[in-house]
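Take a look at subunit A:
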Amino acid sequence: MALLELERVNTFIGSVQVLRDISINVDKGEIVCLVGRNGAGKTSTIKTIMGLLRPKSGTIRFKDEDITDLPPYRRARLGIGLAPDYRGIFTDLTVEENLQFPKWVIKRNRNQSGSNIEKEVHAIFPELDRLRKREGLVLSGGEGKMVATARALMLNPELLLLDEPLEGLAPIVLVRFAERIKKIREALGIAILLAESNIAHASRVADRIYVVERGEIVYGGSVEDVSRDEQLNRLVRGF
Partner candidate 1 sequence: MDPETVVIIILNGMFYALSLFLITIGLNILYGFMKVLNIAHGGLYATGAFLTWALMNTAAKAGYPIYILWLCIPVGAFLVGLLALVIEPLLFKRLYRLREEYSLLATFGLMLVFDDSLRMIFGGSPLSANQLYNWMGTLTILGKSYPTYNFVIYAFAIAVALGLWIFFFKTKMGRILRGTAQDREMSACLGVNVSILYTETFFLAVFIAGLGGAIYLPATNAYSGMGFEPIVLSFAVMIIGGLGSLKGALVAASMIGLVRAFGIALMPELELAVVFLILIITLIVRPRGLFGKKFTREEK
Partner candidate 2 sequence: MSGKTSRRDFVKTAAAGIVGFGVGAGVGYGASQMMAPPTGVAPTVTKTVELGKTPRGVPKEPIKIGIVSWFTGPSTMVGEACYGGARFAADEINKAGGILGRKIEVLKRDCGTPEVTVDAVRRFVLEDKVDLMGGDVGGSNCNAIVPHIEQLKVPFFFQCSTTVKEVEELDPNPLYVFRTGEQNLAEPNVAAQLIVREFPNAKRIAGINPDYVYGREAMMYTMKALNKLAPHMESVLETWPPLGATDFSSHITAVLDAKPDVVITACWGGDFVTFAKQATAYGLFQKTNVVSILGSMALNSLTKDIVPPGVWMLQRDYYFEAPPHNLYPLNKWFVETYRKRENKFPEFDVMQIFSGIFAYKQAVERVYAATGSYPENEEICRAIQNSQVVSPAGHRVITSDGQFINPLPYGKTWHDPKYPIATIDPKTLGFIMPEYVYNPKSLPPVLQYPLGTGMKYSDWIASW
């Protein structure tokens, strides 16, 4: 049974249709990547899953529950964590406060066995310790991605959404960060859905990919298959 399931989802922004009949699923413990060119609809898909965009039709199921009409905060509390493409770090708050943020919120609402998540997250991202007192404003791009990802994990989610986690990272950092993503799954056993425009990056982490083009899923399967299909390859690369 899939952890997350989108069925024929159509999403509009204003009068522009950005997602057409999107049907995807993510299983427990799986790392799935949405691949597509700029403007293909990756972010829109992730936002629709998070509830930031409401589909006009179609259903979204999470843990067998229809969450199509739930607001984002309810989805977060159900176990979907998001690190958005723009990172979304609260610049007024320190790194420590950014990380504690989900705990403060959730503590007021549900009591989850989130006590050791903090330790796990710090084990995955040991650099966080050094950044604790830093203000959100003065983080580098890579540090920001790390904090955003760690913060989403602090929600203790069962599905982690990462929008372009590897974009703009220096080659060495990129490799390290990709390893971290895999480590997240190893340590926490959660599913991860990420979006990437670079298929080579995607291939470093994903078990499975979906290729998105003009708001449609044009392919779903293993990374190797895409690499072999010249037409798909060109589509994803854009040349």
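A quick word on the picks: all candidates are chains of the complex that A comes from, given by their letters.
The criterion applied here is as follows: a residue touches a chain if its C-beta (ideal position, glycine included) is under 8 Å from a C-beta of that chain, and two chains touch if they have at least 3 such contacts; residues count from 1.
As the structure is a computational prediction, the values presented were derived from the model and not from experiment.
Enquirer: Need the partner of subunit A in this complex, chosen from 1 or 2. Which is it?
Expert: The answer is candidate 1.
Enquirer: Can you name the residues of subunit A that touch candidate 1 in the complex?
Expert: Answer in residue numbers: 50-52, 71-73, 76-77, 81-82, 84, 86-93, 97-98, 100-102, 104-109, 137, 144, 151-152, 155.
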